[in-house]
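Input: one structure, supplied below.
Here the complex is missing one protein chain, while the rest keep their positions.
For clarity, chains are labelled A and B in written order, and residue numbers in each chain start from 1.
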Amino acid sequence: MTDMTAPPAAITQPSRLSRAIAALRRLPLAVELASAWLLAMFVIAALAHVLAPYEISEIDLMSRLVPPGSPGHWLGTDELGRDVLSRLLVSIRSSLLIAALATILSATIGTVLGFLAAQRRGVFEHAILMFVDFQAALPFIIMALAVSAFVGASVPVLVGLMAFYGWERYARLARGLALSAMGKGYAGAVMQLGASPMRVFMRHILPNVSATLVVTMTLSFSEVILAESGLSFLGLGVQLPDSSLGNMIGFGRDYLTTAPWIMLAPAAVITLTSLSVSILGDWLRDRLDPSVS
Amino acid sequence: MSPIIEANNVSRTYAGHGGLFRPKSYVRAVEDVSLSVEQGETLAVIGESGSGKSTLGQVLLGLAPASAGDVRFRDAALSPAGSRQWREQRAEMQLIYQDPLAALDPRLTIAEQIREPLDIHQIGTPEERAQRVDEVARDVGLQPVHLSRRPHELSGGQRQRAVIARAMASKPVLLVCDEPVSALDVSIQAQVINTFRRLQRMSGVAMVFISHDLKVVRNIAHRVAVMYLGRIVEEAPADVIFANPQHPYTKALVSSVPIPGKPLGDRVILQGEPPNPAARPSGCAFHPRCPVAVAQCRTSVPELHSNAEHRRVACHLVAEVRGAAA
């Protein structure tokens, strides 16, 4: 405990664990709250079906539109007497699952293509450039609506669309980082030592850019959550009988005058979650990677 | 004895960025260069920025292909960059960079990085590799404590020693050093130069030592080649170059090197624009800045002629110049 206050230069190489603990102690309050909220959300997502007191489609016409705080229904019931809390928990699960899937998918595709573009140049680079133009010309929600009109709305389509729309950002990032590493930096040096491109990317470039990629993933995770809830709100994402935060609000708005709680509970969850992710992402960016703007 | 590396009439042309409505421009970075380096020998390549000296280094190592002419490494042509044979050949030829911090992976320890070529080329057992890392680190003058550090925890000189150790780990026969000491403090430069000399004595490695600074190579070069806008304008044994430069450009360079106890009174100051490889003057590229240029220099490119003392000079006026100097 004594060396905690000593200047960093005097500490003899603290272990990774003790450095992590020290870092945790210095967390700002907002980041602590945000992390706690996100942790809670992920626990809920994992245990939604265990935690939910009722089946999500269990209709109880005797207790329709029960206000929050009533015994047995903490968050009230909806127009069909379904328990709002149970629906909320399951919705958190599906919204987070979709957002996580889309984020991982687009990060993986984008990073691989970005590295390929850095190594092969030519065709890949033009493809990425074309994609930048395409995205600048078509807001995501418009494209998603159009595709849903043609192909039909479903969860796989939604995840695919969000991954399709997100990969370009990672590709550009990965390409830029790889190029600068190869141009005059350590990756070029290692290539010159005779390492295979695979070894250069896996052992040198990927570990060095992972901080930046994680920050980007975090920051775009909140956008993905918002995009999913927006589309589900418009009736395009998750379809009945499944439930997501966005479509709970979409259906809840019809009862805005009589039962605003149906819509307010998921609205609060979306807002707090995307806020927490943004806070965490900004903090991570400042800590890990000052180069991303 | 056959040379380790040999370049025959090598040129390297870059295509500049043309737009959709702009014609492509071509930059001749290296033009018609021939040289050779033998075992245990150091050839210094001297030139201003834009003289093509770094590109020449890349071409010699096979990192960039020659547009014309050929490079032979131990009497065999170089394999195309990125091919399997090319990769395997890397164990035998190495490059030292100007900026050691950029050349080292910021995340790995120095020991891991020195080991890297051994891992890549699967030289020896794990124990032998660890032993070789210790050995080569000692050879370049790194302390054992440095091995567990990361690059940012070392000084500039120590980092460059780590880069040298990494390059020497696989016991290469050719080392190309591209401005290896220009990023270092002057006080450290001499130490690192001495390290190179010691390594060469121990291993017999052939070295191509690229620098913009003639005085840096004074204590290490056996021969010096001076480049101007992609061409070698003079090449001779180091003591000959320093004692009796013949090409007007070399004369200017040599006269700018301070000699203790001697005033810089008769210094030749170069006039005119610094060279721009994208806009190469006609004839002898040096003529706009040359104090003794005549009409012929504007129109025809002087050949690199061999004359006495293993010397080669490319100047129409060498006889006259010599006469004037005498």
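Annotations for the structure displayed:
As a convention for this text, contacts are C-beta pairs under 8 Å (C-beta built on N, C-alpha and C of every residue); 3 or more make two chains touch, one makes a residue touch a chain.
Rule of thumb we're sticking to: contacts and distances are computed from a predicted model.
Among the names given as "RNA polymerase sigma factor SigW", "ABC transporter permease", "Putative, Na(+) H(+) antiporter subunit B" or "NADH-quinone oxidoreductase subunit K", UniProt records the absent chain under the name "ABC transporter permease". Residue in contact with the omitted chain (choice from A:L29, A:A136 or A:M198): A:A136. The hidden chain makes contact, of the residues A:I104, A:V123 or A:L256, with A:L256. Contact between subunit A and the absent chain runs through residues 130, 133-134, 136-143, 145-152, 222, 226, 229-230, 233-236, 249, 253, 256-257, 260, 263, 267, 270-271, 274-275, 278-279, 293.
FYI, only the chains that are shown with their structure count from here on.
Taking the mean of the C-alpha atoms as each chain's centre, subunit A and subunit B sit 50 Å apart. Considering their complex, residues 184-186, 188-190, 192-197, 199, 204, 207-208 of subunit A touch subunit B. Taken together, the subunit B residues at the contact with subunit A in this complex read 61, 63, 82, 86-91, 94-95, 97, 99, 102-107, 116-117, 120-121, 163, 166.
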